[in-house]
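Excluded from the complex is one protein chain; the other protein chains are retained at their positions.
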Amino acid sequence: MFGQGLLKGLEITWGRLFGKKHTVNYPYKRIEMFPRFHGRFQLDVDKCIACGLCVNACPNKVIEMEREKVGKKQFLTKYVMRIEYCLFCGLCVESCNRDALRFTNVIDMNQYRRKWVRLTLVDRPAPEAEETPEEAPAKAAKAEAAAGKAPDKEG
Amino acid sequence: MGENIFVDFTAWLRGLISGLGVPDLFNDIILMIVKLAAIIVFIALNATWLVYMERKICAYIQSRVGPRHHGPVGLLQPVFDVVKLMTKEIVLPKNVDLVVFLLAPVLIVVPPIVAYSVLPFGKDMVAIDMNIGLFFLVAVTSLSTIMFWMAGWASNNKYSLVGGMRVVAQMVSYELPLVLAMLGVVMITGTLNLSEVVNAQKNVWFIFAQPIAFLIYFIAGVAETNRPPFDLVEGESEIIAGPYTEYAGMGFAMFYGLAEFANMMVISAMCTVMFLGGWLAPFGLTFIPSWVWFFLKMYLVIFIFMWVRWTFPRIRVDQLMGFGWKVLVPLSLANIFITGTGMYIYRAIGW
Partner (left out) sequence: MKTQTYYLNLGPQHPSTHGVFRIILELDGEVVVKATPVPGYLHRGIEKLAEARTYTQVIPYTDRMDYLAAMLMNWGYVEAVEKLMGIEVPERAEYIRVIVGELSRIASHMIATGAYGADIGALTAFTYTFRDREYVIDLLEMVSGSRMTFSYFRIGGVAADFPEEFYPAVKKLLDQIPAMCDEYDGLITGNEIFQARTKFVGIIPPEVAVDYSLSGPVLRGSGVNYDLRKVRPYSVYDRFDFEVPLGKNGDCWDRFRIRIEEMRQSKRIIEQALEQMPEGPVLGKVPKVIKPPVGDAYAEIESSKGVYGCYVVSDGSPKPYRVHFRRPSFINLGYLGKLLEGWKIADVIAILGSIDIVLGEVDC
């Protein structure tokens, strides 16, 4: 009979009128994210060996890494993520052999200015600043090259 | 209790003014101005409340909670809306017909305000007790077609134009079943005075005496107020916002908030008066003031309007016209015929 579907629809919306509401009062109440949630990055500096795998894994060249050789080891001096270009695909986290780079559950990464969006995870001087002035630009260039020619060196 | 507060207030005001030595003619004029101001305030307040109610009901039907941050349970939300809209710039697009463009949102609120002057809100609560009240009301409300058309034509926008054309087609063709449906009631009561129409429903409301007429009236009323499922005029998924597309700020608020809800109130108030017994109390619950009953019934009809709006999809323009002319008009004519036959038979029996 014509009109049955109309009444059925009215019945459904009437039921929903008094049914359960699904809204979460967001800023006051937050849903807990799942453990795997791709939120803000976290870098465990002590675990990081500055190998550059994450830099190579990134499809969008988001990660900028600067490192210096201190003694025999590479020392991470700067680790900046250009979050505005980040796809949050998780390839960098996956590539990390040392479990140093991780996702957290933090979702608030918004800023008032675009330039503040950049996420600086590490910014520190090398412990022994004994390098000679000529070495510095060469190293910077090296680090840049590592960031730039990413894909060829993957592995 | 409270039954006569408005009537008593009017009488007190009249006494106060004449006590000051004002001649009767000016007294009447002052009182009329007070009444009309009260109606305007009433419409504005109700429209604000209806914005809130619409949003809340929409949200509840959609499993949301709706506005709730401003004021207690979001009651101040419409105030914030109005403030926001008032502070917005009124954008004038290129090549608009400036006079018509700016005049349309102002004039759009006139018909409902005028219509309210003859509506009986409660026992003896009517601004002007006109003996052709119904006729006046129908004549005045049909004017809003022109305002929509003005807005659509003056906007210099094809979407507005299409919306304007649709509004004329729709409102003109649904005016007919709306009036014809009310004709059944008029035939029974034999009067066009709205207060007398209400009084004639003392024994039985006309929704029971004229169920088909009520249904036709309701459907045509939804179409008259341009609300879904007959919101082809706005039809936001097709023609953006129809005639309102180019309006911003308060111009938009006049169309979308004030005019729509004021029209809806007129249609539902009329529905209450014609079919739901107006201010008459059901089940002999007369201890509740008559005007409270009127508003309760009016808001019940408005709620059904909103309920229907948030359930049904939109009808297409040719289907709309077909439905209006091929279903509603013949049905309302048949209803008049049946009413007339019934009345003749009743009279023959000698009731």
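Going in written order, the chains are labelled A and B, and every chain counts its residues from 1.
Please note the rule applied: contacts are C-beta pairs under 8 Å (C-beta built on N, C-alpha and C of every residue); 3 or more make two chains touch, one makes a residue touch a chain.
Not measured: the values here are computed from a predicted model.
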What shown chains does the left-out chain touch? A, B
Of B:Asp8, B:Asp28 or B:Glu236, the one touching the omitted chain in the full complex: B:Glu236
For the chain left off this view, which of A:Ala57, A:Leu76 or A:Leu119 is in contact with it? A:Ala57
Of B:His69, B:Lys84 or B:Arg316, which sits in contact with the chain we cannot see? B:Arg316
Residue in contact with the excluded chain [from A:Arg36, A:Lys72 or A:Arg113]: A:Arg36
Against the chain that's been left off, what residues of chain A make contact? List them. 2-6, 8-9, 11-13, 16, 22, 33-38, 57-59, 87-91, 94, 103, 151-152, 154-155
Chain B residues touching the omitted chain (full complex): 58, 61-64, 158-159, 162, 228-229, 231-232, 235-240, 310-319
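The definition used in the following text is that only the chains that are shown with their structure count from here on.
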Using the average of all C-alpha atoms in each chain as its centre, how far is it in Å between chain A and chain B? 56
List the residues on chain A that touch chain B in their complex, please. 6, 9-10, 12-14, 16-23, 25
Where on chain B is chain A touching in the complex? 57, 60-65, 68, 307-308, 310-312
